[in-house]
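This report concerns only the one structure given below.
Every protein chain except one is present and positioned as in the full complex.
Chain naming follows the written order as A and B, and within any one chain the residues start at number 1.
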Amino acid sequence: MKHSSLMKWFVSREGLYYLALAFLLVVLLPLTLDSFRLNMVGKYLTYAFVAIGLVMCWGKAGILSLGQGVFFGLGGYCMAMFLKLEASTPEATAIQSTPGIPDFMDWNQLTELPWFWEPFHSFSFTLLAVIGVPVLLAFVIGIAMFTRRVGGVYFAIITQAIAAVLTILIIGQQGYTGGVNGITDLQTLMGWDIRTDEARNILYFICVGMLFLCLFAARLVQNRKLGRILVAMNAQEMRVRFSGYDVAAFKIFVFCLAAAFAGIGGALFTLLVGFMSPSFIGIVASIEMVIFCALGGRLSILGAVYGALLVNAAKSGFSESFPELWPFAMGALFIGVVLAFPDGLAGLYKSYVMPLENKVFKRNKSKTAPVATRQTAEKVDDYSPMNDTYSPEKS
Amino acid sequence: MFDGYTSSELMSIFAMQGFAGLSLFSVFVLMALGLAIIFGQMGVINMAHGEFMILGAYTTYLTSGFFQSYLPGLFGGYFFVAMILAFFICAALGALVEWLMIRHLYHRPLDTLLATWGLSLIMQQAYRSIFGAREVGVDLPEWMMGAIPVTDMVDLPINGVFVMIIALSVAVGVYLLMYRSGYGKKVRAVVQNRPMAEAVGINSAGIDRATFALGCGIAGIAGAAFTMIGSTGPSSGQAYIVDTFLVVVFGGAQSLIGTIVSAFGISQAQSTMEFFLSGSMAKVLTLLVVIGILMIRPEGLMALKVRR
Partner (left out) sequence: MSTAKSISGDFLLAVEGLTVSFDGFKAVDDLSFYLDPREIRVIIGPNGAGKTTVLDLICGKTKATTGSIKFAGKELTKLKEHQIVHSGVGRKFQTPSVFEDLTVFENLEVSYPQGHSVIGALAFKRDTAVIEAVEDVAKTIFLTDVLNEPAAMLSHGQKQWLEIGMLLIQKPALLMLDEPVAGMSVAERKKTAELLRVITKDHTVLVVEHDMQFVGDIADRVTVMHQGKVLSEGSIEHVKSDPKVIEVYLGH
C-alpha cells in the first residue's frame, strides 16, 4: 500500500474498526487494569489467534476442526520445552539424580534427554517449531483427508479424535511430556525473567502486536481472490473444482494457516501463563475454541477477537463467583449462538449498530459509485462488520 | 510385545482379554447403535449421546433405590423395569430436543454438532447438581453376581454376559425394525431420497423425530446396561463418546452390521493391547489405527453407495 492509500485506509470504516480494537488493547485496558488482570487479558488474547484461524477455516471455507487445541498445544509445548530446558541447567537441578534434565524426567527415572528434546536448546529452532510443528501436522492431516474428500462431520469427528489421542499420549508419556501436570516451573526466556510484572506487561504487548500481524495476514487472505475461493468452495465446491481449482490444495492451505495461528497463540500462552498442560489441548478445550469464533461471528476476524475476549472473561467471572453455573451458561451459549445468532456479534453489530454508523459515513458512501471496474475484493465479505459496500481503493 | 510368553499363555491371555473386551463391546454396540441410526437417517451427530446414556444410568440407579426401599421382594427384577423406564425417558427427552433444536438445524450438520455439545454441557452439569460429582453405583441383583467358569484360567462374569445379551438383543431388535417393519422401510426411503420420499407421502419430519427419539431411547438402554458393569458419574458418558463416534464412522454410516463389526474390532483391539501396553497407550494405538484406516478408507468399512 502506498503511503496515501494507507492513510485513507485508516480513516475508512474498516480502518477505524482496527483502530478501535488497537485503542482498546493498547491504551484502554493497560491503563485501567492491574498487571494481574492485564495478564489475564493477554491469556484470552492467545485464544483469539485460534479463533481467527477458525474464522478462516470454518467460517469461510466450511471446514470445522474440533481439534484446534492440538495445534495450540503443540505451539505451546514447543515454547515450554525451550523454557524448561533453560530452567533445567545442571546447576539448578544439581539435587537430581541426573542433573541437567527437566525435573519431571528425573522423577520418571529418565537418565538422559530424549532425542526430540535436544533441538529445543536452540531458540531459533523453537521459534520455527512453534509454527512448523503445528503446520506440519495440519499438512499431513490435510493431505490425508482433503485429497480423499473427507469433510463435514467426518472431518470434525476425526479432528476431535486426534485431540483425544494427543491428550492421552501426553498424559500417558509422563517422562517425556510432564504428564497431566504439563510442563511447569518455567522461569526465564534467554535469561529474561518472565514472571515479573514488568515482563508480563511487555509480553502482553508482544501478544497484541502478534495478534495484529495475524489479523492483517488473515485480512490479506480474505480480501484476495484466495479468500473469495474459500467462501465459494464452501457454498459450491463442485463449481469451484470445475472452474479449474484444486479444491484440496485450498483446504490444506487454510487448515495449515489456522494451525499456524493456533501455534503462535499457544506459544504466547506458555510465555504469558508460565506453563503448558494437556488440559488446553483436549476435546473440551478444543471445542470451546470454536465457540469463541462462533460468538464473534464465524465470518468476522475482528469478531473472533471480541468473541475470545468475552467468552473467556465471562468464564473467569463465573468461575470466581458461581462456578457451578458456568457449564449452564456455556451450554446455553453454544445452543443460542447456533440457533438464534449464527452470525454472532458481528451479525448483531451489522444489523443494529451499522445503520447508525451509516448516517455518519453517508458522505463517504456517495463517493463510491458501484461500477464493476472499481469494485474491490473487499466486497466479498458481507458479514464482517468491517467490510460493507464501502470499499477503499485497493493498492 | 509378546516376548516372554509361551504360546499357551498367550492363548489364555487373548481369551481372557477377549472376554474382558466383550463388556466394552456391549457398551460400544449399545451406544453406537443409537448414534448410528440418527447419523444414518439425518446426517447429524448427537454430541449429547453420552449424556443420554448417563440419563438412562441414573434412571436405573433411582429405580434400584426405589425397589430397595419399597419393593425389596421384587429386587431381582428391578433391572427390567429400569431398562424400560430408561428407554422411554430418554426417548421422550430426545423427541423434545429434536422438536426444540435439531429440526431447526437441518442442512447445518456442523451447527447441530455444536448445539448438541452445548446440550451435553448442560446435561452434565445438571447431573452434577442433582446427583453430585461422585460416581454412584447400583447393587446387582443376586442372580447377576458370580461367574461362569469356562476353563481353569478363564471365568465369565454373569453381569458381563447379561449385558452382552442385552446388546445383541437390541441389535437384533433394531435390525428387525429397520429391515422388517413399515417404519424401517420409510426410514430407508428417506435416507436414499428425501424429496422423493416426501413426494410419495412419507412424513419425513415425523420419521426424523421418531428416529432421533429411538436413538436416544437406545442410549437410555445403554445406560441401564452400563450400570451393571460400572459406576456412573456426571461425565462418564463423555469418556465413551469419541470411541463411539469412531465406531460409527468406522463401521460406515448407514450400515448396522458395519457398526457391530467395528464395535467388536475396536473393543477387542483395545482390550487385547491393554494387557501388553499401558491402558493409555493401548487406547492411543487403537485410535491411531482407526484414524489411519479412516484416512485410507474414509467411507468406513461397509458404506452404502448413495448418489449425492
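Observations
One rule holds in what follows: a residue touches a chain if its C-beta (ideal position, glycine included) is under 8 Å from a C-beta of that chain, and two chains touch if they have at least 3 such contacts.
Everything numeric in this text was worked out from a predicted model, so none of it was measured.
Within the complete assembly, A:224 is the residue of A:8, A:43 or A:224 that touches the hidden chain.
From the options A:8, A:241 or A:315, the residue with contact to the unseen chain in the full assembly is A:241. Residues of subunit A that touch the chain left out of view are 220-221, 224-226, 228-229, 231-232, 235-236, 238-247, 249-250, 253, 370-373, 375-377, 379-380, 382, 394.
Following the convention adopted for this analysis, only the chains that are shown with their structure count from here on.
If each chain is reduced to the centroid of its CA atoms, subunit A and subunit B end up 35 Å from each other. Subunit B makes touch with subunit A in their complex at residues 39, 43-45, 101, 104-105, 108-115, 117-122, 124-125, 128-129, 238, 242, 245-246, 249, 278, 280-281, 283-284, 287-288, 290-291, 294-295, 298. Of all the residues in subunit A, the ones that touch subunit B in their complex are 58, 62, 64, 66, 144-145, 148-150, 152-154, 156-158, 160-162, 164-165, 168-169, 171-172, 283, 287, 290-291, 294, 324, 327-328, 330-339, 342.
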